[in-house]
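This is the structure I have questions about; it appears just below.
All protein chains of the complex are present and in place, except for one that has been dropped.
Note that the chains are named A and B in the order they appear, and that numbering of residues resets to 1 at the start of each chain.
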Amino acid sequence: MAKLFAVTIFVIAIASAVPILMHTWPMPVDISTHGPLIDEQMADTMAEAGIAFLAAQIILAFFIWKFSGRPKDAKIGHFPGGAMALVIAAFLLVGTEVLALGVFGTKAWAAVYFTPPAADSMPIQVQAGQFAFYFRYPGPDGKFGTIHPDKIDEGNQNFFGLDPANDPAAKDDIVTAEMAMPVNKEVHLLMHSKDLGHSFYVRELRVQQDFVPGLDLSLHFTANKIGKYEIVCTQLCGLGHYNMKAYLEVMSQTDFDSWLKQQAANQ
Amino acid sequence: MHDMSAHAAQHHAPTSFIRKYIFSLDHKVIGKQYYGLALIAVYIGMAISWLMRFHLAWTNARIPGLQWLSSVGAPGGLMTPEYYLELMTMHGTIMVFFVLTTAPFAGFGNFFLPIQVGAEDMPFPRFNMMSFWITFVAFCVLMSAFFVGDGPPLSGWTAYAPLSAVGAIAGPGQGTGQVLWAISIALFCVGQLLGSLNFITTTLDLRTKGMTLMRMPLTVWAWFITSCMGLTAFAVLLPACILLILDHVAGTSFFIASGLVINDKMLPHSGGSTLLWQHLFWFFGHPEVYIAIVPGVGIVSHVLITNMRRPLLSHKVMIGCMGALAFLSYMVYGHHMFVSGMNPFSGLVFSFPTLVITIPATIIVLIWIFSLYGSKLRINSASLFALGFISMFVSGGVSGFFLAQPSLDIYLHATYFVVGHFHMVMAVAALFGIFTGTYFWFPKMTGHMMNESLGKLHFWLTFVGTYAIFMPFHYLGMAGNVRRYQAFVDDYMQPLLGVHKFITIAALLTGAAQLIFLYNLIHSRFRGAPAPPNPWEATSLEWTMPSPPPFDNFGGKHPVVYHDPYQYGIEGSSNDYVMQDSPEQIHTVRDEK
Partner (left out) sequence: MKTGYKYKLAALFSAFLLLALGVMILGQNVDAAPPSGGSVAGTVKLDGTAPHERSIDMSKEPSCAKEHASNPVKVESVVVGSNGGLQNVVVYVSQGLSGNEANSTQMQTWDQKGCQYIPHVIALNPGQHFKVVNSDQTSHNIHPQPKNNSEWNKSQPPGSQPFDVTWANPEVAINVKCNIHPWMHGYMAVVKGPYSVSDNSGAFKLEGLAPGSYTLTAWQEEYGTQTQKVTVAAGKPAAVNFTFKAK
């Protein structure tokens, strides 16, 4: 039975690696400017984790095969170097590997969080609330009107609680249910929550950030590929969490301009 | 080192049924009670997971009879979105608290810790009895949430605020259900604190003559280290739960910010912090996952050594690594909060100890694997599960490489990759630890042998089955499949539905295999072959006594310990092993340098 177990471990290890090596269920193609750093980090980690995984499982299987069913009078052998060799190996191999990953990974993290948004980035506000995302563009005046939570009236499409009658800055704000952005232009996404914790996740953009009630958070990113993508909520927010999403359309500048005009007409 | 065993509480052998089996002060009965509670909890938790998996694979199908469990949650057998989340919350809560924290630690620990150090019981048997019954009441309070008007909470076992704090306005189950959850967990904390007190004092004060700290078996070290974690971690969760209850019933705003609008109502709260709950919860939550796994590490070491017929390459290094895991576990909790809105610099700070904790974990695995080298490995149900633990711990552990890095967590957070990681490295591995302990210690606890063929069959189906279930979770995560969804309606998740169906079928089959274990347990308890005192030819003190042990363990005597715990492969001895209390003079097998 020991040999069968050893073979089973071996087969499971190889079988587990196959879908990764064959890219059966791959990450989607990256469409962001900071994404390549993340993807490179992911590939490096996959290689190192994969080697560690396969090595450990195969050696385990090999030793189970070799050292079971030995005769009763067999001598106990000792791995050369003993525990000290293993401790040193762990520090050298695993220790340096994880530190390297940590140090190089800082660059990818910094690209997202430690660089300020560009001066000419386009501000878009997103509000998350059970169970939809709504977006707001500042309009020609470039200013966002004040939000009055007590004026929120979803039945009448006033999702942000704007008061255009009394607030000039709010008059030209454009509220939409889809997010559109021009390709190759940095967007500064201003995030707040209407009610509970939510999260903004677009796989292709390699961005994910929670909405925290009470905090105004922001992200900035640039998309470099035209297309239609999905923004999904990834922070459990209640029964409709699975159905909380919005489409993100990355468009050419001209298409974006006409889209925005169309949306403005519907306010 | 003085002999403190005289100070263990003296109590006479119980005579009444209630004193013997219900309100017992005997640590062995209490251990079995904890194990029994975990056994009930795990089958409930597993049944819930079948309902969840079925719904994920066939979302719009009726589950016949489900409406009897909840007519509101599943009218006509069609599971509503909120009921899925409620089941998910209960699944996680039941499994993490009432199975993984209960069986390996409170179950086996209570039974064997005093025996393995040579004590006749724990120093505070009344606290010990109370700790079980408080845990039992906590379980009943949790289960009662199924029967309250609106149902159990739907906020997950992590109960993030403000969803968990604002009350029924946030969704079904968030009123009474959430308060019952918080009361249950608060009670659970109290039970664990009392238990940890007993474990620590037993280990430090009640060791018998000759039982130095270095002569304690690795299981005792594991339970001792776990209870140190328990004392500090549960001491933080308890006030967090109390604050949560206050937000519900006393109108406080600990976790609720101002200006929130839910269901067209502006909430009156102000001044609270959403992230405060996450910090408190994960400060507990990360040590908690090590509380779940370290006893299993101890049990696997203990059982593997017996079945390899040699000690580990280094006893001291194994102890040091378990201690390092416990110590580092307090420094890593922020890795659950990389994208939470926490200061991104903090994210970096948390990621380094998270990466560093791989080192002691790796050393533990390497010591196990390379102790196999040159050993005389015996294959039986217990050793199969111990070896399976190693394989599973490796598989679950390497996905940690990814999640430890904040830049990769941007992509992988809240996907099935995380769910696969913690199920493999914690849930399945710890479960294998429980199975290892069961197959190994059942003869000692009950006086009967388990059926070895059924045990091996159970192993094969479970080993292959759990890989079939949880390995695909990682592929789903890499494709961006989000977790905690009751259905996959998004465009990009449609191609992944086939994987979910495969997982569900694997889960149902593997679940069915667990009935073999249950049958084996019950049948062997009553009809199993009588167990000799030392069926595995093992060395620690539990094998010096009859199976099952008498009420006062050592018959009123204090055993004397002469040897290190794992004297196997002895040259020039009559057997290939020497028991700890044997006066036989031997050349001690020691750590390799």
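As a working rule, contacts are C-beta pairs under 8 Å (C-beta built on N, C-alpha and C of every residue); 3 or more make two chains touch, one makes a residue touch a chain.
This structure is a prediction, so every number in the text was calculated from the model and none was measured.
From the list B:263, B:453 or B:588, which touches the chain that is not on show?
B:263
Out of A:16, A:125, A:176 or A:193, point to the residue that touches the absent chain in the complete complex.
Residue touching the absent chain, from the options given: A:176.
One chain is left out of this view; which of B:79, B:478 or B:541 touches it in the full complex?
Residue touching the chain left out of view: B:79.
Please identify which residue in A:82, A:105 or A:129 touches the non-displayed chain.
Touching the chain that is not displayed is residue A:129.
State which residues belonging to chain B touch the missing partner chain.
Residues of chain B in contact with the hidden chain: 59-60, 72, 75-76, 78-82, 171-172, 263-264, 487, 489, 491.
Going by the touch rule given at the top, which residues of chain A touch the chain that is not shown?
129-133, 154-157, 159, 176-178, 238-240, 243-247, 266-267
One rule holds for everything that comes next: only the chains that are shown with their structure count from here on.
Centroid of chain A to centroid of chain B, CA atoms only: how many Å?
Using C-alpha averages as centres, the distance is 30 Å.
Which residues of chain B touch chain A once you look at their complex with the stated criterion?
For this pair, the touching residues of chain B are 80-82, 85, 154-156, 160-163, 166, 170-172, 256-264, 266, 272-275, 308-310, 312-314, 317, 339-341, 344, 347-348, 351-352, 355-356, 358-359, 362-363, 365-367, 369-379, 384, 387, 390-391, 394-395, 398-399, 401-402, 404-408, 410-411, 413-415, 456, 463-464, 467, 471, 475-476, 478-480, 482-492, 496, 499, 568-569, 576, 591-593.
Using the touch rule from the top, collect the residues of chain A that touch chain B in their complex.
Going through chain A, the ones touching chain B are 1-2, 5, 8-9, 12, 16, 19-20, 24-28, 37-38, 41-42, 45-46, 48-50, 52-53, 56-57, 59-60, 63-64, 67-70, 72, 74-79, 82-84, 86-87, 89-91, 94-95, 98-99, 101-102, 105-106, 108-109, 112-114, 129-130, 149-150, 152, 154, 161, 193-197, 199, 201, 203, 206-215, 217, 230, 232-243, 245.
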